[in-house]
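In what follows, a structure is listed as structure tokens, so that the remarks can point back to it.
The complex appears here minus one protein chain, its other protein chains still in place.
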Amino acid sequence: MKKIGVLTSGGDSPGMNAAVRAVVRKGIYHGIEVAGVYSGYQGLIEGNIKRLEAGDVGDIIQRGGTKLYSARCDEFRTNEGQLKAIEQMKKEGLEGLVVIGGDGSYRGAMALTERGFPCIGVPGTIDNDIPGTDYTIGFDTALNTVIEAIDKIRDTATSHERTFIVEVMGRDAGDLALWAGLAGGAETILIPEESYDIDEMIDRLQKGRDRGKRHSIIIVAEGVMGGNELADLIKEKADIETRVSVLGHIQRGGSPTARDRVLGSLFGARAVEVLLNGGGGRAIGMKNHQVVDYDMTEAFTAEHNADMSLYTLSKELAI
Amino acid sequence: MKKIGVLTSGGDSPGMNAAVRAVVRKGIYHGIEVAGVYSGYQGLIEGNIKRLEAGDVGDIIQRGGTKLYSARCDEFRTNEGQLKAIEQMKKEGLEGLVVIGGDGSYRGAMALTERGFPCIGVPGTIDNDIPGTDYTIGFDTALNTVIEAIDKIRDTATSHERTFIVEVMGRDAGDLALWAGLAGGAETILIPEESYDIDEMIDRLQKGRDRGKRHSIIIVAEGVMGGNELADLIKEKADIETRVSVLGHIQRGGSPTARDRVLGSLFGARAVEVLLNGGGGRAIGMKNHQVVDYDMTEAFTAEHNADMSLYTLSKELAI
Amino acid sequence: MKKIGVLTSGGDSPGMNAAVRAVVRKGIYHGIEVAGVYSGYQGLIEGNIKRLEAGDVGDIIQRGGTKLYSARCDEFRTNEGQLKAIEQMKKEGLEGLVVIGGDGSYRGAMALTERGFPCIGVPGTIDNDIPGTDYTIGFDTALNTVIEAIDKIRDTATSHERTFIVEVMGRDAGDLALWAGLAGGAETILIPEESYDIDEMIDRLQKGRDRGKRHSIIIVAEGVMGGNELADLIKEKADIETRVSVLGHIQRGGSPTARDRVLGSLFGARAVEVLLNGGGGRAIGMKNHQVVDYDMTEAFTAEHNADMSLYTLSKELAI
Partner (left out) sequence: MKKIGVLTSGGDSPGMNAAVRAVVRKGIYHGIEVAGVYSGYQGLIEGNIKRLEAGDVGDIIQRGGTKLYSARCDEFRTNEGQLKAIEQMKKEGLEGLVVIGGDGSYRGAMALTERGFPCIGVPGTIDNDIPGTDYTIGFDTALNTVIEAIDKIRDTATSHERTFIVEVMGRDAGDLALWAGLAGGAETILIPEESYDIDEMIDRLQKGRDRGKRHSIIIVAEGVMGGNELADLIKEKADIETRVSVLGHIQRGGSPTARDRVLGSLFGARAVEVLLNGGGGRAIGMKNHQVVDYDMTEAFTAEHNADMSLYTLSKELAI
């Protein structure tokens, strides 16, 4: 290969820039050219592609968001869109593509690979929900953002003897809620992976009060229900007043943590290596403390399993 | 005086602990005893009062919330409640009281003063809305919390070319929205002090897009309307999609900034001095860069005026 | 005037970018062109000057350092250097210049003004040591950086029952040490403005230990002596082991606080107004809570006075 491209797609996540930097510089290190595709698959279709030098990705490792921008692109799901994209890449002389994003982005990468254009998937999403990797880029930063928010909320909760409900991201995966709940010392965690018992939860709240706890914190993943909905439920069932904090979009932003920068760097570099070795259709990940690459289809067919031992431990420690 | 008390009341704000520490240690420095009243006026009525030594307020200057706790107390608004409170203070040998809180808390302090029990008001609220002082304890910390949130949101807004609405606290006062809007580089700021023109706002949004801005940020104080309500309005009027972030309770918490710690220290110390000089019914503040004390009734009768020059400047710079 | 320039000079300070943004956009708002001069007076001499549009200063309000870069320039102190600079500015069509920096930078601005080229000084330095203004841009951010460092050090100091010496910036002005000392709950503060009594300091340390304090923190401004030097002195005099932390360059960097962004915005905007009104040789400042402009020579001839009431209060509260 002489020239490859890199794009970011789907929701942005902190550390994507570290991955972009690694793809560009690792490529240059191996003597090939690297081009950035702007605004995801949309930019691929439109030929919004520019060659990047080592200096172009300087001073971005510490930035949140993605310097290559991201966008939704319905057109790319069509045959026509994909053919346009391949045409654009041929025009630019690209022979391979690194796609940084979530599993939706992987599907696009797989489609291109199947059309003979080799793509590699790099897991970039705060949800940590891509099968085949223990961690995704952005999860650690989002988690620490949630933890800082909980720490702030606890100040008020303690001062006023209140129960707080904190709604965090996670439509299908409870990783963020689980880790944040354990690290934030939450009394109760509600995740999509586990059914909840509202009576048991209320019982737990009341016992905590009885033994003199000045505050209770409940973490709920958005995939279970909204924070305000939960507050209404608790009010109705037990006449307990709670306060709700919906963390929302702040969870996506911010300067990446050291770990997400390292992960982004490792993953981006490995993606280039795999591509240069001829390996289209592979996804990069961290598995049992090792950087690995695996068949990208595993990311669609396998299931992501949250670490339920955190759930159990969290309950035991929240007594 | 030989013994005084200190309490925190109303919503907690970062820096209250610095003020408590200052009251306690300044009192001890002047050879008097100081007692902490726990859970605000509720604790005063119930006699939840403990003597505090210098060491008891060690290592709290950096903590958010209030170590003396806070609570709402309807009973204290009654004659009976106030008489009980005075009885408790007499029992404890208190001869004066420093009340740290917002203007609601000041009313209680004034009531006690009028009953012959001298109280001093120290402005502790993140809203910065107490007449007679340029700054209240907690405003600077809350402002920086909002700014950090906006910085995070901007990462995503830029990456995805989106318009974000950020709802901040401020029922009657727009200070937080004003300062955050200017410091956060927001395109539009909606505050209770100023009527808004929805058409002008939309026009501004569209012009920004036309000249290639990758994102727009609108700050709305909760007193104007909710963020989601504003999003609906914009959608309806101009079919522009926006994302909403309701910052909520995180604005109250967190380790106080240097400024709020200094303000708390200066105000707490001055409160003790004024009390020792026989001055019940006074409020402490910062006016034109000087620590001042003034008639507490001014805090009810005068009006707080947000600095509208920030509003004008913000508009000029958001072109 | 139809076109003005803006440069940053001397040590960088957080908030300089907010000031640059304000100069550029306020200028454009008033219908004039604005050019950025890169690398301070060096760039002025070399003609490293580029026109800036509103979009060129987008997304910089939250960045530390200075996007216009800074540099030392001995040549500019010479007649020849200054004449070259004026020539370059004439070539570019500049009719006025906003100089953001410390008092050294002001001298250059005054020299140009005296040569008939009107300049305005905007106070940008973390030292807060420019006469005529209560605050300089960058001071608040540096102060909070110091406070965060002290908070971290206190964790260890408390855990190990240790005495820590923290050396902060401040060759001639003790503002940073004073504010940080009060906000950080330091036992002792050593500043250039006040002679110190080593015996009294040691006595204070020992008394603190006797009454059970788990840690002591001493803040020393670099202008008094180095932290390691002080540690040696204490060891020699009283055989007390201390740990030293020299905060160094981290004090200059970081995303500016809300206050420094607002200050930068207000000052930059005022500078443009004064320049457009024909006022060369003026400096901008904040005096008694008002944005002011004053004769720039005052910044050389008057003295900056640190607020010694903080010093006194800090001692009283550190009992």
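Think of it as A, B and C in the order they're written, each chain with its own count starting at 1.
Methods note: a residue touches a chain if its C-beta (ideal position, glycine included) is under 8 Å from a C-beta of that chain, and two chains touch if they have at least 3 such contacts.
This structure is a prediction, so every number in the text was calculated from the model and none was measured.
Chemist: Which displayed chains make contact with the chain that has been left out?
Modeler: A, C
Chemist: Among C:151, C:232 or C:273, exactly one should touch the missing chain; which is it?
Modeler: Here the residue in touch with the unshown chain is C:151.
Chemist: Which listed residue (C:69, C:196 or C:294) would be found touching the missing chain in the intact complex?
Modeler: C:69
Chemist: Over the whole complex, note the residues of chain C touching the chain we left out.
Modeler: Missing-chain contacts on chain C: residues 8, 11-12, 14, 63-66, 69-71, 145, 149, 151-156, 158-161, 164, 214, 243-250, 252-254.
Chemist: Please output the residues of chain A touching the missing chain, sorted low to high.
Modeler: 18, 21-22, 25-26, 28-29, 54-55, 58-59, 61-62, 134, 140, 143-144, 146-147, 151, 154, 158, 179-180, 182-185, 211-213, 255, 257-259, 261-262, 265-266, 269, 287-290, 309-310, 313, 316-317, 319
Keep in mind that, in the parts below, only the chains that are shown with their structure count from here on.
Chemist: Pick one for the touching-chains graph, please: line, ring, star, complete, other.
Modeler: line
Chemist: For the identical-sequence pair chain B and chain C, what's the CA-based rotation angle in degrees, nearest 5?
Modeler: Resulting rotation angle: about 180 degrees.
Chemist: Among the chains in this structure, which pair is joined by the largest number of C-beta pairs in contact?
Modeler: Ranked by C-beta contact count, first place goes to B-C.
Chemist: Looking at chain A with chain B, do both copies bring the same residues to the contact (over half shared) or different ones?
Modeler: Mostly the same residues.
Chemist: What's the distance between the Cα centroids of chain A and chain C, rounded to whole Å?
Modeler: 39
Chemist: Chain B to chain C: how many Å between their CA centres?
Modeler: Going by mean C-alpha positions, chain B sits 28 Å from chain C.
Chemist: Please report how many Å separate the Cα centroid of chain A from that of chain B, as a whole number.
Modeler: Chain centroid spacing, chain A to chain B, equals 35 Å.
Chemist: Two or more other chains in contact with one residue: find those residues in chain A.
Modeler: Touching at least two other chains: none.
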